[in-house]
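Omission of a single protein chain aside, the complex is shown with its protein chains in their original locations.
Chain IDs A and B follow the sequence of writing; residue 1 opens each chain.
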Amino acid sequence: MATPKPRVKVPKTATAGEVIVLKTLISHDMESGQRKDKEGKAIPRQIINKFTCEFNGAPVFSCDMDPAISANPYFEFTAKVAESGTFTFTWVDDDGSTYTDEQKIEVK
Amino acid sequence: MKLNRRQALALSAGAAVAVVAGLRTAPASAAVEDTQKRIMEFTGGKTPEAGKLTLTAPEIAENGNTVPISVNVESAMTGDDMVDSVIIFAEGNPNPEVATFHFTAMSGSASATTRMRLAKTQNVIAVAKMADGSVYMDKKEVKVTIGGCGG
Partner (left out) sequence: MKKISLAIAIAASAFSGLVFQASADPVDEKLVIDGQEMITRAPAPEGHPFDEVLSGWLFREAETRAAEADSFANPGMLGVERGEEVWNTVEGTAGKSCASCHNDAVESMKGVGAKFPKWDADSKRPIDIELQIDKCRVENMGAEAYKFDAEDQKAMTAFIKHQSLGMPVKLDLSEGDMQAWFDKGKETYYTRTGQLNLSCASCHEGSMGKYIRADHLSQGQANGFPTYRFNTGGLVSIQNRFRGCIRDTRAEFPKAFSDELLALELYVTWRGTGLSVETPAVRQ
């Protein structure tokens, strides 16, 4: 599997206290551990097990994931911020790798 | 043993009845009980009420490998009126856990959407835990269809 690549969608600007919609997608097979290969051997589980979104270091939203989450995990959720700053998105893989992305937002 | 056509049909009909009967008795399954147990673990033993939480899922999923689901909890998301987390279960999957969403005051609202796997037609269950300890539940049956050739 190629290195998972995150995509995030954050509005460029917002007004203070506005509830904005954030969307994230990351390429990942989310191997459930339930499948078998051609020889009938179980394919070991390898999923992204945690996703977090922080704003200027403070937690906004997070999700603990089990193997029932589909390949290429997709999330849509909301955020409300009072000042301009940076959203940090982090995905944690079963193998210990983390994948991150950042997006700035200007609050008027 | 050689069967004539009539005997063969009678036999296969019998087998079909046996299969259907087997399915009918199956739902008292370990997964359903397991789900109930895990709901109680999540709520700390409280029985969740209906209301406040809405789970949105398609009535019929075109493909069980990717089923969109959304949760939304009515809440001001400030002060005491706050949602802590929402847990999702699929009681007919090999493992019932799907995901747990954690919200904060900066979430602005307690709503989230994701895509999940469903092994077969079953109930998807969402349980919300509020900051004050109250718990709510919503449940939707999603029919998972069997594709023809899957074009």
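In this text, contacts are C-beta pairs under 8 Å (C-beta built on N, C-alpha and C of every residue); 3 or more make two chains touch, one makes a residue touch a chain.
From a predicted model like this one, the values you see are computed outputs, not experimental measurements.
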Interface with the undisplayed chain - residues on chain B: 5-6, 9, 12, 58, 60-63, 65-68, 145-151
Absent-chain interface as seen on chain A, which is shown: 2, 5, 7, 9, 23, 25, 27, 29-30, 70-72, 74, 76
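Note that only the chains that are shown with their structure count from here on.
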Centre-to-centre distance between chain B and chain A (centres being mean Cα positions), rounded to whole Å: 22
Chain B residues touching chain A - in the complex, by the definition given at the top: 65-67, 70, 77, 90, 93-95, 97-109, 111-118
Of all residues in chain A, those that touch chain B in their complex: 19-20, 32, 34, 55, 58-71, 73-81
